[in-house]
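What follows is a set of notes on a single structure, which appears directly below.
Every protein chain of the complex appears in place save one, which is left out.
What follows is chain A.
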Amino acid sequence: MTLRLSRRAALRATGALVVTVAAAPGEAPAQPAGAGAPLSPLPPPGRLASYVAVHADGTATAFFGKIDGGQGLDVAIAQIVAEELDLPPARVRVVMGDTARTVNQGGASNASGVSQGAVPLRNAAAEARLMLVEMAAARLGVPPGALRVEDGTVSVAADPARRVTYEELIGDRRLDAELRWNGRYGNDLNVEGRARPKPIADYKVVGTAVPRRDIAEKVFARHAYVTDIRLPGMLHARMLRPPVAGARPVAVDEAPLRAIPGARAVWKEGFLAVAAPREWDAIRAAAALKVTWSEAAPPFPEQAALYDHIRNAPATKRGVPLQEGDAPAAIAGAARVVAAEYEWPFHSHSSMGPGCAVADVRPEGVRIWTGSQKPHAVRDGVAKFLGVPPETVHAVWVTGPGSYGRNDAGDTPFDAAFLSRELGAPVRVQYTRHEGHGWDTKSPASVQRVRAGLDAEGRVVGITFESKAFSRTNIATSEADPRDSLASQVLGGGLNPQDTYLFPGDFVPTEPYAFPARLMAWETIPPLLDRASPLRTSHLRDPLGPELIFAAESFVDELAAATGADPVEFRLRHLREERDIAVLRAITERAGWEPRPAGPRGAPGDRARGRGVSLARRDGTVVGLVAEVEVDRGSGAIRVRRMVVGQDCGLIINPDGLRRCVENALIYGTSRALREEVTFDRNNVTSVDWATYPILDVAEAPEAVEVVLINRPDIRPTGAGEPAVRTAGAAIANAVFDATGVRLRRGPFTPERVRAALAGA
């Protein structure tokens, strides 16, 4: 209590608190502290030191409660913190995703790293700079307003020889102050102090190209991934999955394991794993174990019946995120009606490496090493799963083998924690390729029905857009509730399914267009198997973007074609906001788009060339794409010749990094549109590796990709890493229509499907 009072007094006196606790510079250990070390107290959300530390050597550390999955988010954070502190970005280190050292900012989520996650760090850094300037003012005997800061040196503006550095000001002390915390954790967390962040016009570091920090480490094989964590006495484990989804082990014969040193099985209800001191032995044990599985009824329809199943299934929930005017009535009274349905399959995360986690569960505390992009959620989920207080669980994020949403990495910490408790040793669980494809969460398959009415002059009088789909969150997007884990579901834990599709306030398809009457609605249908399903659904990179924008922007193209209009002119006629128009103009100018109605020209040859366009928004970001393709009429193969992608995501922090993010997202979106489809039979998922779930090969990559960035210094940065994913499907399908006159309304656009569509035309 006394301490509290004196802290308050100190705060009143200086607006700041400087206590004599030496902070260790050079934070961020590559390997976390050994197991069994006492858990440190959690960083309190309302304190400056929880976000920013300035060290005695003139460097600073930012403590970021999200993670960087290889998109350079840490560099953007370093730039933003450096900007506010007036330090060179090279002197700012970033600690990420360690629950003992960072406040829960929600992990990687919704491409919110910069748009939301940077704000509290920016505010804390601004506060730190203000405190340092006030300390310098006292030291130099001038008012703070007479000082300026450059590269960590505070000097008197009128007499630059009078100066003091951050190093000299800090000495062995630790900068801290109370900040106003908004009471929220996760993406919405924010703190504010007395200081005002810099006006954007004064930015020197933000907006410049700064190279990524992890790249040289990765290229010289010096970067640790979660798969590389090893603890003394650690056991390697592999999970066993049923041949028929929903089956459970009814008999397990461990006799074959006797020949394998230290191998043993762990079986409880539907949970079955093997573990051994050596990894190869665990792999051999998984193959050797004799398991009899229950006779489970085949849970799935034939794949060929998937879309009929979706159409015919009872709706569990309906939502209407947008209703303007009476679109059905307007369509009923229209001179002409255009209608189409678009189908999109399940997609798999199929991360480059399957999920992996290490857990060390001890009576005195639990440590988890995870590649999940939401380590704070892993901490909370594992704590509930084990029935221990969250403060006793320390989760550390270590770079994972790719993460684009709630993938199989989110299941492994629960398996590892369960096994570590059962076996009394640290346990590393790594999934197989089969699990990475066959047992990860999937993006939901869907059918979109779109209808529009046109008047006699070809103007749109109303449009309805209805999605029917599996829930986007049968499995929650974070690991905070253990009921969403495979481990809990096979152990008979309860379920936590949410029936959601489009969120109110989320983007809506055809959003940029000023159609006079609009109805946007969705329905969800029940999962095919309610628990431990290899077709359970959750978020995948750009959730719902590829399917909804494929449908919306294909349909807008169909409207343009129905009215004999050039697809770009048709769009421009209906756009209302300057940012949408600017992106569309920028990409079509760069692509050299000549106005004419879409459709094949001249005699059909073997190879037909066409071009297509798409435009979309995503949470404040605007993206557009012009795709030029060549269709081989004989084989049905689509060759993408050139892509011009444009993006406006507000203020640009790091143009080089952004360019690559957009390019990667586009290639990934192209892969989903051209190649990807989860296959299954009545029993189980059958796309279980790269041969059965092909993705875009480098030989098929576009001949050229051009990225056009539009900087908006007056608009706060919005999500950058995902929006371009959604542009690929429609632009390619529209280009195929331009080349051949054939509409593709089902993804992916495989050669077989294109060939069939051409034959049916």
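The rule we apply is simple: contacts are C-beta pairs under 8 Å (C-beta built on N, C-alpha and C of every residue); 3 or more make two chains touch, one makes a residue touch a chain; residues count from 1.
The rule we apply is simple: contacts and distances are computed from a predicted model.
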From "(2Fe-2S)-binding protein", "Sarcosine oxidase subunit delta", "Acetyl-CoA acetyltransferase" or "ABC transporter permease", the hidden chain's UniProt protein name: "(2Fe-2S)-binding protein"
Residue among A:S115, A:N187 or A:S350 touching the omitted chain: A:S350
Identified contact with the non-displayed chain, of A:G46, A:P256, A:G402 or A:P751: A:G402
Contact with the hidden chain (one of A:A216, A:V250 or A:A329): A:A216
Touch with the omitted chain, as defined above, among A:A224, A:A251 or A:A756: A:A224
Residues belonging to chain A that touch the chain removed from view: 69-71, 211-212, 214-216, 218-225, 227-228, 278-280, 350-354, 399-403, 430, 432-433, 656-657, 660, 663-668, 671, 689-691, 695-699, 701-702, 705
